[in-house]
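Dropping a structure here in structure tokens format, bear with me for questions.
Just one protein chain is left out here, and the rest sit where they should.
Take a look at subunit A:
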Amino acid sequence: MTARFVAGRIGFYTLIAVLLAFFTIPLLWLATAPFTSDPTYEVGVPDFTWENFQAVAEHPYALPSLYNSLVLSVGTALLVVAMAALAAYALSRVRLPGRDALLYALLLLSSIITGTAAMVPLFQLAVELNLIDSHLGLILILTGGLLPAAIFMMKDFMDSTPKSYEESARVFGASPLQIVRHVVVPLVRPGLATIGVWAVANVWGNFLMPYLLLSDVEKQPAAVITYTLYTEGGQANLRMLSTFGLLYSVPVVLMYLFVSKKYGFRFHGGIKR
């Protein structure tokens, strides 16, 4: 072991430690601040008070907004999973000329649908269709935005399941829908779970679309409500923000842990392995 090697190691671990701290401190803050009577931007030792939670519970829109988030994300996820599964199955099994070009075009366009560029036309469309201030309208638009990427990922799962399972079921007389229900869905279940979690997480964290399309505070999800948590003086209300932030993050973490345990999937930039 040369001195140079030791120095290198020390440097390496110092770097790791700094990086870890960089990511850990905000998390630590999120874990301690809600239990502190008068939190600041610093991580301190909490005095384990429940007052902050009480304050959140008494806030007229905080808890309902979490419920709204749940409705929006679960609704969107269900729709995305169901439609992506059927579309990806068809695209994976039917030979269409220009199929791959279609998929890539969809993927490209989808980033526009729920992106900033389409804000005005989307808003107008929602107004025309009377879908402003409606959870259903928002769910449909969010679904539209997520669907192409979901189909793309789902098709990858479908492509990797051997055709002979389905052919075997076909020879036994199963109808296409029976084949999807009995054979395809169980085989790609980890894929469906991945897409579902991905969709939930996406909608849960989406600020722009609900902010744009829901003007009624009672219907707004947590992501939007977070931005309203200020003191009378216009300062960020750290007591409310930290506590609400914790309540806002826990469901997503729990969902991830649950699904990961059940299906053992891992994220790899959206591509399953």
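The criterion applied here is as follows: contacts are C-beta pairs under 8 Å (C-beta built on N, C-alpha and C of every residue); 3 or more make two chains touch, one makes a residue touch a chain; residues count from 1.
The definition used in the following text is that contacts and distances are computed from a predicted model.
*Asks:* Looking at what's absent rather than what's present, what does UniProt name the missing chain, "PqqA peptide cyclase", "ABC transporter ATP-binding protein", "Cytochrome c nitrite reductase Fe-S protein" or "Quinol oxidase subunit 1"?
*Replies:* "ABC transporter ATP-binding protein"
*Asks:* Which residue among A:Pro60, A:Gly98 or A:Pro162 touches the omitted chain?
*Replies:* Of these options, the touching residue for the absent chain is A:Pro162.
*Asks:* In the complete assembly, which of A:Leu187, A:Ala201 or A:Val259 touches the absent chain?
*Replies:* Of the listed residues, the one touching the omitted chain is A:Leu187.
*Asks:* Going by the touch rule given at the top, which residues of subunit A touch the chain that is not shown?
*Replies:* Against the missing chain, subunit A presents residues 95, 162, 164-165, 167-175, 178, 182-183, 186-187, 189.
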